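Every protein chain except one is present and positioned as in the full complex.
Right, subunit A next:
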Amino acid sequence: MAPKNKKQKEIVQDERLQAIVLTDSYETKFMPLTSVEPRCLLPLCNVPLIEYTLEFLAKAGVDEVYLMCCSHADKVQTYIDGSKWNQAGSPFKINTIMSLESRSVGDAMRDLDNRGLITGDFLLVSGDVVTNIQFDEVLSAHRQRRLIDKDHIVTMVLTQASPLHRTRSQSVPSTFILDKKTDRCLYYQDIPSINGLKASISVDPDLLEDVDEFVIRNDLIDCHVDICSPLVPVIFQENFDYQYLRRDFVRGTLSSDLLKKTIYAYITNEDYAARVESWQTYDAISQDILERWCYPIAPDSNLLEDQSYTYESKHIYKEKDIRLSQSCKIGSCVVIGSNSFIGDASQVENSVIGRNCQIGTNVIIKNSYIWDNSIIKDNCQIEHSIVASNSVINQNVKLNSGSVIGFNVVIGDNVIVAENTRIVERPVKHLSDSSYIGDSLSSDDEFYQDIQAKRAAEEKENIVEVDEGAVNDPAIVGENGIGFAYDSESEYGDYDDDEVSSSSKHYHGLVYKLDELYLSDTSIVSSMPNRRKKRRTYSSASHATATDAEHDYNNNTDGEEDDEEDFNKEAIATVERAMENNHDLDTALLELNTLRMSMNVTYHDVRLATCTALLQRIEHFINTQTLGVKDSVHKIFGKWGQLFKRQVFEDEEQVDLLNILESLCSKLPNNNGPTIFTLALNDLYDNDILDEVNILKWWNQEGYAGKDENTRKVASKWIEWLAEAEEESDGSAEE
């Protein structure tokens, strides 16, 4: 209620504070569990995720809450209808909005704009926020800034952490550039990751033009709690290509010259705010809650009406009616739900156990999350794993780190589940080529079945276990088990073009690996030496301030090496694609050029990549015996050699091209190299890409290390011919 009486004089606005909750993340990080339950109803410390968000909103004094539902919208609706928030005593009015069509945050915002619900400044949160933040302070800070800066449209709440903090998202690590004095956000970027390695950020110096001092921060947790002005949905509407709140909207708004709107950050270092956006953060936030970093949000605050948790020292939370055997050991940070039983000599630590769970004798459970109604039989070992509701783990099973056991799965006796295995009750179908990136495969069951039937034929090729529940996967779940391995790789196949998703493979669902990641720097050094270097740069940069843009450039050069590697791959792929699909020459050039500019590399790299691609193609022709050496070279260089026209401008660059070509050809197998080189040389000369003068210059240059004797031998004849031809032409010119 507090915000109501703050600064009402100056701001003539609707007094009601509205909140929009995005219950869907439009991502697939919690697959396969989200194919059964909506993500916001997955239990975190035995409480559905959405409860934490709604609790925060209640504390914040929000008057109206709109839940934007997409996948499993019906389940969310049913849950809310039956919850305390829908009863008369609820502190706010709650409405669910079925936005089934939306496929991204952007879509949801556009839908919101179409419905015209927003009347004033509103709070935009995702349905997975866990926080104890003092919201009235944030709101008054927002309103005060609003008075000073009329163009202020968004305040983002960020929490101070450290770059390697366990609760910080490692899959979408974000960097903010802020004005040091005012906390105005100048630039935002997810650090582009290449194969899981952090790279660089690049900033347009124009953005920093009239800024005194700025900070680059890579140590903030972005919990997606934003106070937005009503303009925000409108901007989404105008920019129909905006998908993501941060990557598209924030960046777009900040770099737009026309819009001239400002975004501020509110950085808190006393309160707790984080977002459950991946298994990694699920694990970390669970532990944070148990260790009471988020007090008063803790299991013993009993967010659900029927809960009865009490606190005991060493952060142990027990509900009523639990049965613990006399010889079982309960370590620190444990939650046990009612009617659960733990057998003799079992050990539990840093774990959450749901209601009605049966845990046998001699079981070891560490850092794991056992959801309601699960049965774990004798002598099992479970570490860093998640066991979803109603599943059965039979005797002597070992779940290795990172396992996710889906709903209703049965694991047979003596099975050892390998690391990072995800098991589901029924095979999950991928609508692989659809652009759908929601949490679940389909929000509509009928639709789902329909698609299933249609695709049954195709899918038989792709997924082996297609038959519904008839044949299980004994290799994974044991002889009497029920369940299939969930193939996460195919999921990522969908987003090859999406840097972040593909890189997140390294972080994805691997509770254990992440654990390693955040527990020690050394493990990072041993596994990915490159990363540490980058991290260092950034953690130091995060506190460094610079007075001008120059400093910024210095930072950039650090990342260049990584850029080049990445550029090479991308560029080669581009050229290959162009040749395969017989693209327009201009299109290919445009693509290459864009790539060059976005990665900030030199023409040398472009040439290198193009040559590599062309030679690979030729080699492919020769190896498959489609064409002879001569024909293939002529075909490729005759047409695609033209690419160099716009990659080679100066004389030195022609020499450089030849050097590249020579060194690449010398590495070709089958001794075709020299021949290919000479033929290519001829074609390039014919196409006026190379001048005689420069070819001769290259030929005669001394001290070049890349000289290859074989190549030179074969090429010498052609050079001789060239030299003669030149003399002739010289002679004829004199005449």
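Keep in mind that, in the parts below, a contact is a pair of C-beta atoms (placed from the backbone, for glycine too) under 8 Å apart; a residue touches a chain by one contact, two chains touch by 3 or more; residues count from 1.
To be clear about the criterion, contacts and distances are computed from a predicted model.
*Asks:* According to its UniProt entry, is the unseen chain "WD repeat-containing protein 74", "Cell cycle checkpoint control protein", "Defective in cullin neddylation protein" or "Translation initiation factor eIF2B subunit beta"?
*Replies:* The record for the missing subunit names the protein "Translation initiation factor eIF2B subunit beta".
*Asks:* Of the listed residues A:Thr28, A:Thr53 or A:Gln287, which contacts the missing chain in the full complex?
*Replies:* Residue touching the chain left out of view: A:Gln287.
*Asks:* Out of A:Glu270, A:Glu580, A:Asp688 or A:Glu709, point to the residue that touches the absent chain in the complete complex.
*Replies:* A:Glu270
*Asks:* Which listed residue, A:Thr182, A:Gln237, A:Ser301 or A:Asn687, touches the chain dropped from view?
*Replies:* A:Ser301
*Asks:* Touch as defined at the start, partner being the missing chain; which of A:Arg166, A:Lys398 or A:Arg617 qualifies?
*Replies:* Checking each option in A:Arg166, A:Lys398 or A:Arg617, the one touching the absent chain turns out to be A:Arg166.
*Asks:* Which subunit A residues touch the hidden chain?
*Replies:* 55, 58-59, 84, 87-89, 91, 132, 160-166, 168, 219, 269-270, 272, 284, 287-288, 291-296, 301-302, 310-315, 332, 518-519
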